[in-house]
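Complex shown without one protein chain; remaining protein chains in place.
Let's turn to subunit A:
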């Protein structure tokens, strides 16, 4: 198992390096003068030269690449001060260190993800299991029908409806806003509740459908029938035998969803006017703030790799056949 982890982690480091290199060359080889962008209109050649030097754009591209990559590992110095590792460079727009603006936004993204996750896992898997258990009954039909309707909804449709009902017309809740969790947990909870519920609704519907269908599939497995033939209780067979097999596809999708959410829930953030990682990514690409775009991409890639490893570990835990081969 340790060997497996070491192998995967080494692989992840290599992939991170390749992604870094790829994004760097992709962006820096585009025919675009970033110094001119940063300088704005009526830019004098002197100003342009200064900006170029400040951004390090006057150096050869290999040097720039080396500085960028080594900065991530060891940090680097900029005219405005030392940027400690992991240094992802300086924003063209704000002049802030990219890593700082990411870390600044991350608590919101993390809160949004974790809160939504708790809701959609409990409701989604719970209702999916219920529907599979009561397959063919009214309960199943109601749950399945509702999940189909809800999964065809969109956050940007459901969000304004909920806001209209709870905020604008009745004033029951305040407009969603992020508060620091450690300082004001109560305000944090209330501020995030609407985004959580709206985002989780869409996910819940998907997880309901997925867990229902994989459970029904698993319940038809022969080993599940064997367990029944041994005289095991139906609920025992359901949870111990069928559920165990259903976990594999669920964990796979969950890993993908989580890494996507952690690298920024763009639609949710825009719908509720929250400034998270997704917002940062979109804003940076609109303003051609290249270091920020690259930083956010690398940050997202990190979560994708991390969750991939975690999902593989989960497979090994769930299925002994994976563990030993």
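By our rule, a contact is a pair of C-beta atoms (placed from the backbone, for glycine too) under 8 Å apart; a residue touches a chain by one contact, two chains touch by 3 or more; residues count from 1.
Going forward, contacts and distances are computed from a predicted model.
One chain of the complex is hidden; its UniProt record names it "Peptide/nickel transport system ATP-binding protein", one of "4Fe-4S ferredoxin-type domain-containing protein", "Regulator of SigK", "Oxidoreductase" or "Peptide/nickel transport system ATP-binding protein". Of the candidate positions A:34, A:241, A:272 or A:303, contact with the unshown chain belongs to A:241.
Between the chain not shown and the residues A:45, A:60, A:81 or A:136, the one that touches is A:136.
Only one residue in the set A:232, A:260 or A:306 touches the chain that does not appear here, and it is A:232.
In the full complex, subunit A makes contact with the omitted chain through residues 136, 221-234, 240-241, 244-245, 318-321, 324.
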